[in-house]
Every structure is written in structure tokens, then in C-alpha cells.
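One protein chain is absent from this view; the other protein chains keep their places.
A and B are the chain letters, set down in written order, and residue numbers restart from 1 in every chain.
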Amino acid sequence: MSEYVLEMTDIVKEFPGVRALKGVQLKLRPGTVHGLMGENGAGKSTLMKCLIGIYHKNSGKILFRGEEIDYPDTHTALESGISMIHQELSPIPYRSVSENVWVGRQPMKGIIVDHKKMREDTLALFKRLEISIDPDEMMGNLTVAQMQMVEIAKAVSYDSDIVIMDEPTSSLTETEVGHLFRIIRQLREQNVAIVYISHKLDEIFQICDELTTMRDGEYIATDRAEDITIDELIQKMVGREVNEMFPKVDCPIGETVLKVENLSAGKAVKNVSFELRKGEILGFAGLVGAGRTETVEAIFGMRHKTSGKIYKDGVELNIKHPEDAIGNGIALLTEDRRGNGIVGVRSIADNTILANLGAYGFPLNHKKIRKDVDEYVAKLNVKTPNNEQLIMNLSGGNQQKVLVARWLLKNPDILIVDEPTRGIDVGAKSEIHSLITKLAGEGKAIILISSELPEVMGMSDRILVMHEGEMTGILSRDEFSQETIMKYATGEV
Amino acid sequence: MSKSFDFKKFLSKNSIWIVLIVMIIAMTFASPVFMTSGNLFNMLITESVIGILTMGIVFAILSKGIDLSPGAIVAWTAAVAASLAQNPDYSDKKFKNLPDLPVILIVLIALAAGTVFGLMNGLLIAYTKIPAFIATLGTQLIARSLAYIYTNSYPIPNLKSSFKTLGQAKFFGFLPSIVLFFIVFVCIAGFMLTQTRFGKNVYAIGGNDQAARVAGINVEKNLVKVYTWGAFCASMGGILLVSRSGASSTTMGLNYELDAIAAATVGGTSHSGGIARISGVIAGILILGILKNGMLLLGVNSYLQQALKGVIIIVAVVFDMRKNVKKS
């Protein structure tokens, strides 16, 4: 037997017109956590889908426990000992937790499902993993984080030799991440090999033993985690050095553009007041659920505001609908890119001009549309063969760039960006950062919501911190420090 | 290499037209009558009213909704139009003292009477948020019942010839007016979808209504327009149908909406919203029309006809879905 439990060599996968994997390799040792690194679109997910039978490789070799395999479907992969936690959860909301765990392989008593055993098995599994969720609870009543833990438990319950985790921490809080890491270490001791995919580099270095890096469908390198620094890793992923992660430039700050007074929206937002000036980037910091998104939604007319006043250039605004906000020069890049950002089944061009349709007359001036789209796609460096491509076929980072282009085309005075770099690869992230800074330099007023403290500290002129719907403080640049912000964010001040 | 690739792409992009051409070729061989201009025009005439309805229903499906009311609106507007267009010297008129109204006025009144139901659909769907299926099912029942009440379920016969000209005239000696109307509605629908802000808005609302809202589109207002347009098409369909057949009856337009939905669906309109092309929809209308016409010419058993229609719809949609899956 070889020292590897899994050896994938020279894997090639082609889609019509695209070569997604160009001879990639991945070698897993039992009892290790193996980070799979690369920007969005590098081919990590495609590689994993080839392994578990969702896609079928065009050429190459996969050896699992020394035998060559090519699974026809995920079911076979699961039975053979490879399970995967997908990035997108697929819970069955109106069934119990235990039914969700054992769906498709319920313990049976003859032809009847053995509910008692199913419940006991769930309890035993949860106990082993130290998860405290009631197996009888309806799946739909759980928080997203709890659902994620159930999903993890489900993957573990197959007693697989290989567990693949695709962005498992995207909806987990810090304590829950700690919990997940305890589970991972437990699996490692049981000689399970884990493939760990994440954009959060600090997590990678905390938990991974080995790292394989991919770029544009090609294999770059495999390193031991202790032998490589973050900067070296980023360089391998991006293919160039990313020097200025937060290219903050001080630019002149002008007069007040937006003034918010005692803004409240139900229980989510209570009495928030602040001023935003021309050329300023105002960061919003806080824990998940602090009410930051809700605050900007209330300003933008997506959420009903129960009280408070909003002034722009000294004039009170009556905003009931996003239409009104946009008409007054306010734009919001929302955090939920799929939910209320992109129109997936339409082209890049259609998505770019969506907020600016009024500018093209009747009938629509297609020549002008083409010119604008070409210009902004080039300006934002959107990677696409052509602008008629459906936006759902782009990577997350490129989708985000199209959405930014949508608002730039509208040319707002105030741009609110909510988690603009979440789930986006390092290269696109730095491009979006420079763009925001540049916009501020051009005199736009910007609100930046981010859960990444380094990002919000690196980019902002001032930071407004929220805790449970209330504003706990506004910090100026010389007061910035992780400790101070966390104090305000946890309500200790 | 590149040549065969292009061909494949061409095939998948135009599969619906290829199905249509294959059907035309097959029918030409199967029946000597099929390829005569007389028969082709007759087929077009028969499909014109459903075609006009389809031009409306496409917008509803595109916006991720559905419209079940057009067939009933056809019956209702047909009754209204017929009651106003009876021969002035006919002894058994519905309105004894009705003066001889100009045709344009009759058309306008009937259009208004039918389009009101679209407005009602739109307001209900946009502002009370009840599902389009339910709202339009309700209007369907109301409109048809109204047609029954209005006519006491009697046919309204003996329409004056100036009104019948609307649906029976021929332009340039060969183009039946009803087909001309169909072409006009196709042009309007195509223009709205590709050349106006409204069309782009509907695409966006169907694709992702939340995203459309955030991009500043007034989703509610646009939905009202969508359903009003749908009822407008249905009303015109009703007027043309009654002017062509010379008398209204309450069974008019029965299940037309299902034929229209089928045509739109076969033509590649996605029920998940956001995807539709007028060219495809026209192909869908023609495919179902040729199927009906072909079965008639070949004398296919009437019990079997329904089944064949069902098979075609399912096969067309399966192919279409596969096409979309491959793309993503």
C-alpha cells in the first residue's frame, strides 16, 4: 500500500469550450487535513465533483486505497467511503433533524422505518461530536449555523475515509468554528483524510497539515503548512504579488452628504444617527445580527423604517422603495448576491444596465447599451468570453464586479456596499478594494459594511460600531484597533 | 473540428425550429393538401386567436407568473362585442333600442370591458401577493360567469357585416385580417420585450424579483402592466373570434389559455421565469398548429389527438430543459 489514501493524477476535465482542469494532481495522506487552495474559478470544486461522481473526468487517474475508481454517481462514492459537505446546504425544512441526517438510508425494521433507532443513532452521533441539537426539532427551525453542524454530522456519520469540506465555516460564528475544528481533529485521530476548502487563510493555517494550490485549472504546488507563509501562499494562488491589500489613500473629505437621525426599524435597528461626508468611507462594524445590514436596508427603502429622518444635502428624503433611494442618488450593493443581486438567467449586459434602463430611451438605444457595457466590463476587469454570457456562469468575484458596474453606471452620490468581498477570491478582493478607494477619491460618499475587521479597519476613515440594533460608537482612524472595535461590538462599552 | 462544434451549437440553439421544419417536411409527404397556400392560411387563421393570447401569456410566464383567465376573457369580450354589433334591423336584438354604433367604438368598449380583468389580475397579484395561479383562476371563473349572466347563456347572433369585416376581410387579396392582427401582436410583443425598458424589467423580475427591486425597478407596477397586457391580448382575441364566427357563445375560448400556455412552453418560455424569446414562441404556436392541422388532414382519431399533443408538449420541454442544463 502506498502512503496515500487517495491519489488523483493528471486529471483533465473539459466543458464545451472550456478546459476546466488541465492535468491536476491531489494526494491525500490518511489522518491529515489537506487544504485545497485557489481563487474562485481555479477548479477546486470541479476537481472534487470529479472525485465524488457529479462530473466525469475526461482523462487522468484516480486511485482510492490503491484501486482505480471512477464513480458513476455520488451515491456510490458515499457507499465507498467518500463524503462531502457542500457549500450550499440542502435541508428538508419540514422534517426532523434526525430524518435529515438519515435521509435515504433510514434504519429499517422490515419495510417500516425504525424511528426509534433513527433517533438513538442521531443522539449517539451528536454526543460523539458534542453537538447539542434536539434530533426531533424541525430542520427549518434551526439557525443556519445549526443546519451547517447537522450537515457536518451527517457527512461524518458515513464513517468515510475521506471527508470533503467546501467552505464549511461560511455561516459559523467563532465558537462554532472552534467546535468544527475539534470535530476535524477527532476525525484526524481516527485516520480520516480531510479535504478542506476555504477562503479564510487564517483558518487554513490553523487546521491544515498540507496545502495543494491550484490556479486557472492547473496544479501549482503542494506544501506542508508549516513550511509556507501567508504571503507565499497568496502569491501562488494569484500568480503575482498582492502588495496592497488595503490601498487606503487619504483624500480630502468634503461637506456632509447624508445625515441620518434616530433611525429605527422594528427591533432590528434602534435609534441610529450618523453623518456621512463627501469622499469619506464610513465603515460599519459589528457581530453578525448587530443590525448593520438592516440599517442600510432601511435607508435604501428595502425595509420599513418605523421612525427617524434621513437628509441628503440638507433636504429630508421620503424613501419608501429602493426606486426612491436610487432616484436620490443612493445605491446599495447588497450582501446577498444570489438572492437580490444578480438575475442569474440573464446576460452580463442585461445585468449591468439593470439599474440604468431609464437612460436608454424609447425604444432602447442598443448601440449606447453596448458601448456602456463594453466600457464597464473592461473597466472592472470582468473575466468573460463575451457580454452575452449568462451571469450565473461566472465566478462569484466576477458576478460581484458586474454588480459594482451596475451601480457605477448609475453614478450615485452615495454608495453603500454590504460585505462586498465575502466569498470572493483574493485577486478580485483587492481589485474591489482599490475601486472603492478610487471612488472615494472621486468625491463619492461610501458606507462599507464588513465582518472582516482587517478590511473595515484598512479601508475606512471612520467606523460606526453596532451591537444588537444600537449604535455603540463611532471611532475615528486613530482609535482603530481590533480590541476597541470588539469591545464596542460586544456591548461592553 | 471547429465546424462540427458550431453545427452542434447551432442545433441546440435552434432545436425548436428544426422540430418545426421536420414536421413540415413530414406533413408535406404525408398529405398532398398540406403544402397548399389555402391550407397553410387556414391553419394560420385557426392559430391566430390563440397566437394573440400567447403573446400576452408569455409576459405572465416570463415574470414567473401564469395567467389562466384569457380564455374566459375571450368569451366575455366576445359577448360584449356581439351584443353591441348586432344587425340594426334584426328583430331579436339583445338591446332593442341600440343605435348603429361605429365599429371602432364597439371594439374600444369591448377592449375596455376585457382589459379591466387584467388590471384586476395585476392589482391582486402585485399588491395582495396572492399567487398568480389563484388570482387568475378566480378571474377566469368570474369572467366566464359574467359571460353567462350577460347572455343568459344564449348565443348572440346576426352581427352586422361592417363588424364581421374585422375578422373576415382579406388584405391585398390574400392576407386574412385575423392573421394580420396576429402579426401585429407578434411585432408589438417582440418590440416590447427587446426594445423597451418594460421588457427588460419583466425579464429581470422573472429572473430575480428581489434583484429587480433592489435595482430600483417598481416590481408591482410592472406586474400590473404584464397582466393588463395579457387581458388586452385576450380581449382583442375575443373580438376577432366573434367577428369571424358571426355570433358569440359562452363556450367560446374554452381552454384557450391552456393551448396558449402550451405554445409558449413548447416555444422555450421557462416557467421558472426570466427566459423567453418571441421567435421561439412563434415556433411553438406553429408546431402545435401544424400538429392539429396534420391530425385533421390525416384523420387521426379524436381520442388519440389529445395524447399526441401531450406527448409533443412533454418532449419539447424535456429537450428544452436539457439544453438549459447543458449550458450551465
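The working rule: a residue touches a chain if its C-beta (ideal position, glycine included) is under 8 Å from a C-beta of that chain, and two chains touch if they have at least 3 such contacts.
Note that contacts and distances are computed from a predicted model.
Student: Refer to UniProt and select, among "Nucleoside ABC transporter membrane protein", "Cytochrome c oxidase subunit 1", "Inhibitor of KinA" or "Periplasmic binding protein domain-containing protein", the name of the complex member that is left out.
Tutor: From the choices "Nucleoside ABC transporter membrane protein", "Cytochrome c oxidase subunit 1", "Inhibitor of KinA" or "Periplasmic binding protein domain-containing protein", the unshown chain carries the UniProt name "Periplasmic binding protein domain-containing protein".
Student: Please provide the labels of all shown chains that the missing chain touches.
Tutor: Among the chains that are shown, those touched by the missing chain are B.
Student: Taking the entire complex into account, which one of B:Ile134, B:Ile149, B:Leu258 or B:Ala307 touches the absent chain?
Tutor: Of these options, the touching residue for the absent chain is B:Ile149.
Student: Who touches the missing chain here, B:Val116, B:Leu180 or B:Val317?
Tutor: Candidates B:Val116, B:Leu180 or B:Val317; residue touching the omitted chain: B:Val116.
Student: Using the document's contact rule, name the residues of chain B that touch the chain not shown here.
Tutor: Residues of chain B in contact with the hidden chain: 31, 33, 36, 38-39, 42-43, 45-46, 92, 116, 120, 123-124, 127-128, 142, 146, 149-150, 152-155, 157-158, 168, 241-242, 244-247, 249, 251-252, 254, 293, 296-297, 299, 302-303, 305.
As a convention for this text, only the chains that are shown with their structure count from here on.
Student: Return the distance between the CA-based centres of chain A and chain B, expressed in whole Å.
Tutor: 44
Student: Could you pull out which chain B residues touch chain A in their complex?
Tutor: Contact set of chain B toward chain A: 5, 191, 194-197, 200-201, 203-204, 207-208, 210-218, 270, 272-275, 326-328.
Student: Can you list the chain A residues touching chain B in their complex?
Tutor: Residues 16, 300, 302, 321-323, 325-327, 332, 334, 339-346, 350, 353-355, 357-358, 360, 362-364, 390, 392-393, 406 of chain A touch chain B in their complex.
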